[in-house]
Structures are given as C-alpha cells and as structure tokens.
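For this depiction, one protein chain was excluded, whereas all remaining protein chains were kept in their positions.
After this line comes chain A, so read on.
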Amino acid sequence: MATMPASASDLLKSFKLKTKQQELLIRVSILCLVYILAFITRLFSVLRYESMIHEFDPYFNYRTTLYLTENGFYDFWNWFDYESWYPLGRIVGGTLYPGLMVTAVLIYRILRFLRFAVHIREVCVLTAPFFASNTTLVAYFFGKEIWDSGAGLVAAILIAICPGYISRSVAGSYDNEGVAIFALLFTFYVFVKAVNTGSLAWSLASAFGYFYMVSAWGGYVFIINLIPLYVLVLLITGRYSMRLYVAYNCMYILGMLLAMQIRFVGFQHVQSGEHMAVMGVFFLMQVFYFLDWVKHMLSDTKLFQAFLRITVTCAVAVGGIALGLGMVSGYISPWTGRFYSLLDPTYAKDHIPIIASVSEHQPTAWSSFMFDFHILLFLFPAGLYFCFKRLSDATIFIVMYGLTSMYFAGVMVRLILVATPAVCLISAIAVSATVKNLTVLLRSKNKVVQTGSTKGSGGSKSSSKALLDQSQPFQKNGAIALLFGAFYLLSRYATHCTWVTSEAYSSPSIVLAARGAHGNRVIFDDYREAYFWLRQNTPQDAKVMSWWDYGYQITAMGNRTVIVDNNTWNNTHIATVGRAMSSYEDEAIEIIRSLDVDYVLVVFGGVTGYSSDDINKFLWMVRIGGGVFPVIKEPDYLVNGEYRVDKGAAPKMLNCLMYKLCYYRFGEMLTEYGKPPGYDRARGVEIGNKDVKLEHLEEAFTTSNWIVRIYRVKPPNNRCPHNVETPVVTHLGDVFPNGSNIHGQSGTCNPQNLGVCLDLLGLVDVNLGNAPTKPCCSLIEGLVDLEGAVCLCTAVRANVLGIHINLSISLSLLLRNCERKVATEYICGP
C-alpha cells in the first residue's frame, strides 16, 4: 500500500505544470473567454427581437450579398442595377467595396460545405460579432508587440466590450465597418511587426492586409496617410533603418498594385491628392537610402555634408515641381469633400449640405466621448506618458495612431470607431504598467531588506533603514488598496459598457420599441409592414419616391424601384426630390410626373412621438433642394428663424407637399389624452393646417401606428383636344350636316343625374344600334360639347355610373342624338 500514495503523488507531480506552462494556460484561457465575451455581448438585439438586419446601409449590403450568392462573382462584379436611382440606374460593381460581401459569402460556402444548412441572412447578421472576436485576438498580438503580453491581454479585454466599437459591430449591423476595423488593426499590427523585424514575409502580409482593407471600406485612406506620416516622424527622430526601408517599400508597392484591383478605387493611388503623401514619402525613402549608401562610400564628412545639402535641395525641388505640375494639369485631383471636411471641419457646413446633414457626421461633444470610452479617457493620457517614457518604433506608431484618430474622432462622431483600437491599446499600456509597478511594490519586501543589509546602499541612511522596514507593510497595504481600486474602476467600466450596449446600441432602428403605460414593452414594426405592403400590393414596375434615407430598405424589402437611395452619389437627383417635397402640390406633381413616379412614401412620427421622421428632416430637404434650385429658399419655411408646424408657421410650410402628405387626415386624430385633435406628439404642438386636401395624390396605405404613409399618384385628368380643325381620327369620326353648336347658354354638369339617366336608358351595354332618347339631352343642354364630354368623363371617373361602358361610342351617340355637332371624337382618358 505504500506504493499507492507514492504513485498518486508522482501522478500529481507529473500533472503539475511548470511556471511557463501555467502562464501559457492562463493566457490561452483568458483569450478564449475574451473571444466568447466579445461575441455574446453583441447579441442583445438578436435575443430581444429576432435575427434581422438593422438600419439602412446594411440592407443594401444584404441585397448585394443575396445577388452574389445567387448569381456568382462574375455577374456580381459586372452588375448594373436598374432598380435604384430611376431613371439613371447604378453601376453596382464599380461603386461598392466588395470585401464584406465576399467575406460573408465565403463563410456561407464554408458552412454549407460542412453541411450546416444556414440561410445567408444568419451569416450576414453574425458576421460583425465574429470579426469583433477576431479583432480581440489581433489586439492581443499587437499589444504584445508594442509593450508586453500583459498589455496585450488587457487590450484584448478592453476592446472586446468597448462601446465605441460595439456601436458599429453589433449583431445585425451588417456594414463595412464590422469587417474593416479588423482589417485596419491587422494591417497596422503586421506593418509594425515588419518594421520591428525587417522581414520580407511580414511586409508581404501587411500588403495583403492593406488590400483586404481597401476592399472593405473607404476609410483605407486613413491607413495610406497614417503610415507615411509615421515614417516621416521616424525619419525626423533619426530612426531610419534598413528594416523600415524594407517594410515600407514592400508594403507600398505591393499594396498599391493590389488596391488597384478594386474597381471603385481604380487608379486613385496615382491620381488622387489624398494618396500623394505616401508616394512622396516613398521617394524620400529612396533619397535616404541613396544618401546612406553615398555616406558609406565616402570617407570625407565635409564633402558628404555638402553633397547632402545639394541632394536634399534637389530632391525636394523636383518633388515640389512634379506635384505642382500634376495638380495644375488636373491629373492629380484635389482632396474630395468627404475627406477635406475632416481637415477643415467648417467646410462641409458651408459647401456640402448632404454631408453636413447626416447626424453621424456632426462633431463630437464630451458626452459622446464619455459614453463610448468611459474609463479609457483617463487611461489614454497616462498610456501616452508611458509610451513617451519608453520610445521605440512600435510605441511611436501607436502614439501617432492614437493622436491622429482622436483628432478625427473629435471632428466626426462616426470616427470614434476608428479611434477605439488605439485608445484601447494605449489604455492597456497604462493599466499594465501601473499594475506591474504596484505588484513589484508588493513583491519588493525581501529585495529591499537584502540590499539594505548586504550593500548598505547610498541614498538610504542607516537610520532610515529602520524607517524603511517600518514603512514596508504600509507600502504593501497601500499597494493592495490601489490594486483593489484599479480592479474597482475596471469593473465599473465593464458595467458601463454592458449597460450602454444593452440600452443604446442594440436597437435595430427598423423596429422601434417603447415603454407602454404599464412599463410593458411596445414594439412598432411599421417599416416592415409598409415595405411588405409595397411588395405585395403594387405592380412590379412601380416606382417609389421617398427621401433618400429609405431607398436601400425599399429596394431590399419592398423589391420596388426607387428614385434616390442612401448612396447619395447624385446630388442633383436628390435635390430634385427635395424640391418636389418642399413645393406646393401643383408644382410638385410636375416633377413627380416627370420622374415617372407611381408611389410616394413618407415617414411620420406625430402619432407615436417618433422623432426621426420626415418633418424633422424636412429642413435638410429644403437646404439640399435649394442648393441646386435657388427657387427653394429656406427662410420661406421659417418664422423668425424658427421652424414651426403649428398655427404660427409659415404659409409655404403649411401648404407644401411634405406637410400635406404627413398630416393628411391627421387633424381629426386624437393622439394624446387631454390634448386637442391633431396634436403632433413628436413636435409637441397642435398642427396649424388641419384640413388637408390632396388633389393629385391619394392615400394608398398608412401603417397601424401611422409611421409610414404611402400615397398613390393619380393619373392625369382627361384633357381633350380643343382644335376643331384637326379631328382625332377614330372609326366613328362623322361630321354632322348642320354645323350648329349650342353656345351661349351656360349650363351645369351634374354627373349624378347624368349617370342615372344613362342607366335608365340601358346604356350598360351599348351597341351601335341603340339610340338614347332626348330626355338625357336636357341634362347636357347648355353645355358646350367639350363640357358635356368632360361631364360624362367625370361621372365615370367618380365611379358614379359604377359600370364600365365603352365611352367613346356612347359619348358620340349621346351627343349626336342630342343634335350636337361632334367635330372630333371625345375619348375619356384612363
């Protein structure tokens, strides 16, 4: 029996891991847990509502992904979409970034190959959380590269739950940024690794990472400008090295060639002003290499100094002249408005109203920073301090990434997303360094005692040795307290992140939720209700006009052609729609008919209190329309600079098409207890014009909570030709012998009586033989021919007759029998 315990303890000893293995186990398990955490924290909306695509842009991505799965890559790459931007159409293959769609389809094919029968929609919904988990892994390796593995682990944890990243990568948000942030961080990590090691393999990987980023998002311009800026800073601080040369050259040349494969990007890398910085630094690197080589060859320093001066002057001059020539000749295009407004934030407000109107493009207030970063806002400057204390190629990179991305995040709220990885990494450095200092303090008790006893070190007197021994437990307790404080702060961060994710960033935007009177959750699914009504109740080739926000959703879910959509590539087309919405109905109908529109869709939040409706967006329609058509002036719609919809509103506002379409029949509606009918809950006022009459449009559908309202465009009135000399030729075109017309007496048209009369006479089925008798003639006595015909047509259109009769025949018969001259055939229009 003595052998048993021995073998048991031997067994246990064989299982006991060495410290290194223990550390590896801890690290791997932490990373696995973080991977799972990053995925599940993004699943709130899937659990609360259902697995659906959110917002607006993802619907376009979903539609293109569907097209790709059904038709294959060649058709997708060469797709011309005639169902949007009617009548212009859109070259989809050349105007999108295919990375996201190709990735989703690849995952879908792999799953199908493994015999998991998933629907492409599920893959699309869960693509973003999957890539967020991958981003945490990349953040770990990046942190390890910059600082050490502890910082890497903290970075992975911080980025897994950071709300700035979650906001655009939640499940259902099937948008380019979900994949692009992974590509961005991956490219940066691999590039820094290449600069640190000088290896050609890593540089090649960074070129391919850059290619993936270019295929995924238009924000690749950030990479292609940050990297030359970083290289420039390295050169200025005297850190030029062969490693940098190899890494940069390989990445630039290969990356540029690969990026040109994307049709949307095309030749921008050699033609656009935004890509010139990277080319300039490329040439500068060659000059540096050349000078280094010459210095190596020459032994005379003075000679070399002179040579240096001449070469650099020449190089800068040649570069400047080349750039100037390029810009003047127009070959190199200047910075586009989208990116120029990042450098000069006031530009968009004055010049490009479409960019300024998007709420994501507003500059950032402090509360948005706090909401998206919380504790990280304290840790960021501390992390910068640690980076500045220990400068290396890698830390200089992360500092530059952090500073530039924070500046851009301050200019535009949407770009907080780009700043998030940098802020998480730098904060991780601060956390890791502080915790390391504290734990060193905790463990330093033995060491200090040893040095005190053996060396009698300078700086500490013998009397203070006793003090040191006394203060040791105090320091230890202080360190423990501080560690608990740090743990507390991080736990508050985790609580904040989860709360923000749950409350603010998990809303699908297409399904609205509110709390009812008793605290129960009320769901408004009006958007999908309206789109499915469109899909099932309108003709296949119907064209829908709405504001550009809803274009993608209408094409994806309603499957109908739209006039403008979220791509906003044609400002004039959008301005035309804006002008139509802000004009009086008579002017608007001209524009609507010229665009061949069959249905008009508006979003109205007055009944539910939904504040992102078209009335709140209306001023942007006026501004954008007025930007192209000066006949629309914004002050016409305002009263003393104020935007109102109640009794004191501007008359142009009270009668424009948007107002009429939104408030049609709303004047009788009781929306809130204790308020008069016609009380608009979103604006909080009683509307000014309650009696809305529509002349050229009729209401087709209003959703159950009045959020989406669809109107049908009525066909134009029957307009009969006046010209007597040129008769309209039909098979019944006769002319009477006595060409007398009854003029002068003014008569009235009473469609109802006329209808009854015709009915009595059995005009239900008319054939040529029957002749109506005279009594009907008295009804149209006194009316000119034209008016009589119009009267009859009106009667039919008002459906008074309730029957469909062959009107051309009956009209002529009636008129002829009443001895009226029929010079031309009158035909009622459809």
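Just so it is clear, contacts are C-beta pairs under 8 Å (C-beta built on N, C-alpha and C of every residue); 3 or more make two chains touch, one makes a residue touch a chain; residues count from 1.
Simple rule for what comes next: contacts and distances are computed from a predicted model.
Of "Exocyst subunit Exo70 family protein", "Oligosaccharyltransferase complex subunit ostc", "Pyruvate dehydrogenase phosphatase regulatory subunit" or "AP complex subunit sigma", only "Oligosaccharyltransferase complex subunit ostc" is the UniProt protein name of the chain excluded from the display. Shown as candidates are A:308, A:542 or A:619; the residue that touches the absent chain is A:308.
Checked against the full complex, the candidates A:39, A:380, A:524 or A:679 give a single residue touching the omitted chain, namely A:380. Summary of contacts with the chain left out: across A:72, A:89 or A:363, the touching residue is A:363. Contact with the omitted chain, checked across A:91, A:489, A:619 or A:638, is made by A:489.
Considering the whole complex, the residue from A:67, A:208, A:288 or A:643 that touches the absent chain is A:288. Of the residues in chain A, those that touch the hidden partner chain are 235-238, 240, 288, 291-292, 295, 302-303, 306-310, 312-313, 316, 345-346, 349, 359, 362-371, 375, 377-382, 384-386, 388-389, 391, 399, 403, 406-407, 409-411, 413, 430, 433-434, 437-438, 440-441, 459, 464, 478, 482, 485, 489, 495-496, 499, 503-504.
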